[in-house]
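Below is one structure, written out as structure tokens, with a few remarks after it.
Every protein chain except one is present and positioned as in the full complex.
The first chain written gets the first letter, and so on, giving A, B and C; residue counts start at 1 in each chain.
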């Protein structure tokens, strides 16, 4: 049994919902979930519809053609995905392995519906963990003078492994704009602060010196601007004067794991729509 | 400018969403919000649709007749409300006035879209506050031997004041089943515990003696079973061994105010659907 | 019945706790609460001790002299306060009255142990509320060319009313360094963001445009640097794409009220010690 998921964004207009739901109904689809949102400031309409394909009379290879008249009429950006097509995800990691470990556990437990055929790192630390889970591990050391070449080789490898999405699970290298462009809105990062506070390096150290009473973590799509991409999810935890820097790092680990895994889960479930620097998350 | 809000629940079936959104579109309504949910266990479909009435060509007095064929086809329970018709709310309170005070402030600040023409109490404590806000205050002392008569008088008064909904803002009297029946799913209570823990009297005292590390508050619709009606909203706050009973009560006050006001706000916005002992809240 | 509260900070050293608790014990004081903390980075020791004065044999006017040898030995900064001496607090406010309203309610409910004899504003909006609670209201319009004079007059009034501490309950004027100096670590502000994110004006608007998934509020002591003083308390609340700017402002109100009132309560209970740009809060 498989479902189709349609994601739509377009200028708001009378009749969009009716047109979409009618289309599905007339082709004998059974709608399981339908969410919509209108952003009043930009007058943009967003919709996610998921329907059961049992009995649906448009074959996959004909759907683009079949839906095109509606899409054109309302000037839609749209995509359709099928729940029986598992996304292939590569994880990039440096030396902190807790998020990697957590993602691998969650996939194994059935909470993340994807394949993870590849782990890439600029260090060797994750190699054992990759082996333990039977996942291909590739080490690409990144230096200022070889970064461009290494990214080219990484992109080839990603292509070869048919990778759809990339998760930066505490990967402490800045990807070049060209690399980011190749996986537009398909690269998810975890930043270990409550953005936009404490951009850049050592956010826990920054937070500790500032004397904040709450720390946070932020998961976002990667864009060419460091730590500035559309925010998908954030969460926070209370700290006190009793907490030393090591406690912030320890408490933050739990936040990072939960925030990143929620973002990845929603991404895989096609629940996220980006517009400008923001996201709609149909949780 | 006014909107219509349609609430629907019915057995799940192919084509419901299409039928409803088509109906609105064909009568020239512009859908602003549409939320739906299907409960898999009971196979029940729920929908809330809000549309702009500008240009909508079905006059209010004809809507029931006009929508009836769709409602009958899918065996719907349904209701329609208009945002320009403000609900009239009566608040019942005993001696703890913080929730009353909070509701009155929020209404004044424009966060609760209703009229509050009446405050009823079994004590005199709230009289000054009622006067301060220019609201009619009626005192009904409740004794075991006069309860039935007093409730009858209260119901007459509520009718006379054309009250739609009742908020029990720490009203420490149990309403009789007949009274509850008269305002089915229109009476909202705040219980000062995380239900189903600590039902009944003195929940903070129960929590303190139990040694819990978190306390809560619960807002629910009132049914004939004490503290057992459909839960609308809950929230919790952390406590520690340093907190004495008075601290639980003080910290709980903030919870109660927030939880009750959220529930009342959603109720007024027609965002809540009840089914069995549960609620769907289209927040 | 009254208690004494001793606050101490000094370089960390063997024997400080023993010296202080011995002093109190030998003078027949009964310790009710004792909290200490050592900041490892600066090697600073902090302590708060509260003891019952019943039977304590050092009269208040002799305490400074009596405790001096211990204080000198350990090079302490210290102060002693008595719970029967209520602090006198002035509230500064501009046009948003929710925090003012909330503080006045909490004082009336017995949750803030202070006197509030004075409300100062650069607008007229709070006058009615001040009257309702029987509190003196003084309007000082602030313009670029009269600010210095007006602050001088405010300081005279504060002196005349014997004000100990000032709460900026959404007061949208920057106090001059000289004014801040006169009430060093005695002025508490509420900033409607999760500092250090969204410093300055219109933080909800900044948050909305940034697309964050959580908003916050921060209470801090006021220093000469705008929104940079030692943070006392913060809290956060979740938002989503469904929340418009008005929803952020509404949800933020609850945060601001709770965060500010907690900070003021701890300040009044002498539970806060400042060091550098940080606070120790012995909650």
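One rule holds for everything that comes next: a contact is a pair of C-beta atoms (placed from the backbone, for glycine too) under 8 Å apart; a residue touches a chain by one contact, two chains touch by 3 or more.
Since the model is a prediction, treat every value here as computed from it, not as a measurement.
Peer 1: Per the definition of touch given earlier, which of C:7, C:24 or C:180 contacts the omitted chain?
Peer 2: Checking each option in C:7, C:24 or C:180, the one touching the absent chain turns out to be C:24.
Peer 1: Can you tell me which of C:2, C:38, C:66 or C:132 touches the chain that was removed from the display?
Peer 2: Result: among the candidates, C:38 touches the missing chain.
Peer 1: Using the definition of touch stated at the top, determine which of A:27, A:98 or A:172 touches the missing chain.
Peer 2: Residue touching the absent chain, from the options given: A:98.
Peer 1: Identify the residues of chain C touching the omitted chain, counting contacts across the whole complex.
Peer 2: Residues 14-15, 17-18, 21-22, 24-26, 28-36, 38 of chain C touch the chain that is not shown.
Peer 1: With the missing chain put back, which residues of chain B would touch it? List them for me.
Peer 2: Residues touching the hidden chain, for chain B, are 37, 39-40, 194-198, 210-214, 216, 230-236, 240-242, 244, 276-281, 283.
Peer 1: Could you please point out the chain A residues that touch the chain left off the display?
Peer 2: Spelled out for chain A, the touching residues are 98, 101, 105, 109, 111, 132, 242, 250, 253-254, 258, 283.
In this section, only the chains that are shown with their structure count from here on.
Peer 1: Tell me whether chain A and chain C, two copies of the same sequence, contact each other through the same residue numbers or different ones, using over half shared as the line for same.
Peer 2: Both copies touch with mostly the same residues.
Peer 1: If you tally contacts for every chain pair, which pair is highest?
Peer 2: So the chains sharing the most C-beta contacts are A-C.
Peer 1: For the identical-sequence pair chain B and chain C, what's the CA-based rotation angle in degrees, nearest 5?
Peer 2: Answer in degrees: 180, to the nearest 5.
Peer 1: Which integer distance in Å separates the CA centroid of chain B from that of chain C?
Peer 2: Roughly 37 Å, centre to centre.
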